[in-house]
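So the structure is just underneath, and the comments pick up after that.
What you see is the complex with one protein chain gone and the rest in place.
Moving on to subunit A:
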Amino acid sequence: MNNFGVIEVAGAKITNAPGWAYVPDTGPPGRHHHHQEAGKNGKNRKRAARSTAGGPNLSYADLSARQEAKVRKELEVLDRDNPRDVSIPIPAKPKGSGGGGRDTAKHTPNVRKILQSQKTFANHLDDWLALKEGGGTPATVTPATGGASSSSLEREEGEHPTQEVRDALTRLGASSSSKQPSKQEDVEMTDAPDATNEQAGAGAGVGSGSTILLPYKGPLPAPHPRDDDPLLVSRVPPMPTDEELKTLLAAPPLTYLEARASWGAEDSKYPVRMFCEVCGYWGRVKCIKCGTRVCALDCLDTHREECVTRYGL
């Protein structure tokens, strides 16, 4: 075919056909790589950002935006009390039990506010986050009618020790993990499970050392001739000092989100397990249309029926 000497070179533009594409499954690309990619084809910037936001160790193709949205939606559904939205109003009291002499007119303003609140936990959490972001100091309590007022000054006073304690805790964690041999050598022995007779003497001396964790005073196991064998001695880490324990006990509660379990390095050691969405066996095969994991051809057939109705041929 004569095309006037023009030779077509592979175009730089990539069209993403819905449903399938040949993509090397090389795992999540690094941040730098992503910037380049995002710069190259600006159209996909959103998608690229979303896939970096996604967790580690999922292969590149597993994290398409569509699937991530699906996972999020499914998790939301799993978190609900009822599959559908139901509103069950408070029923009227049966006549037999007769109100118990509590009439609704007596509520204090606070109580009325609480009872009428239609907020969900998510609303409360958002409110609290907004308050923390905006106000700087999270108000510990909403001001109440009670006699004493909680001045903001007091509240701030309460905040600073919190920070100090947290700092102390991090320092503490660092020092105990480095396992420095210190003067607490004698304390270390008190809780040793294989304590021998000499412990009785040591215990008395140590009793004054720790007031929080008292030394063991119960009956000891029968001595064994090889108790002194260096190979059999179990290594017991040094006991924390009283100050360490006190800081630990005085630490303020974490906030709701801080206490949430994270997705740590320990978890990303192994790849995420994938299961067949039809039968629950290992998901070894992926549907080329929608990316759903299935185990084998048998389940793929079952899945395809559903897939066709949803996405077309």
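The rule is short, and it goes like this: a contact is a pair of C-beta atoms (placed from the backbone, for glycine too) under 8 Å apart; a residue touches a chain by one contact, two chains touch by 3 or more; residues count from 1.
Note that in this section contacts and distances are computed from a predicted model.
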*asked:* Can you work out the missing subunit's protein name as recorded in UniProt? Choose among "Actin/actin-like protein", "Proteasome subunit beta", "Cullin family profile domain-containing protein" or "Ribosomal RNA-processing protein 42".
replied: "Actin/actin-like protein"
*asked:* In the whole complex, not just what's shown, which of A:Ile212, A:Leu232, A:Ile288 or A:Val308 touches the removed chain?
replied: A:Ile212
*Of A:Asn3, A:Asn82 or A:Thr309, which residue touches the hidden chain?*
A:Asn82
_Touching the hidden chain in the complete assembly: which of A:Gly5, A:Pro237 or A:Gly312 does that?_
A:Pro237
*For subunit A, which residues lie in contact with the unshown chain of the complex?*
55, 71-72, 74-75, 77-84, 86-88, 90-91, 93-94, 96-102, 107-108, 110-111, 114-117, 119-121, 124-125, 127-128, 138-150, 154-155, 158, 166, 169, 172-173, 176-177, 179, 188, 191, 193, 212-214, 218-219, 234-240, 244-245, 248-256, 258-264, 266-267, 272-273, 275, 277-282, 295-298
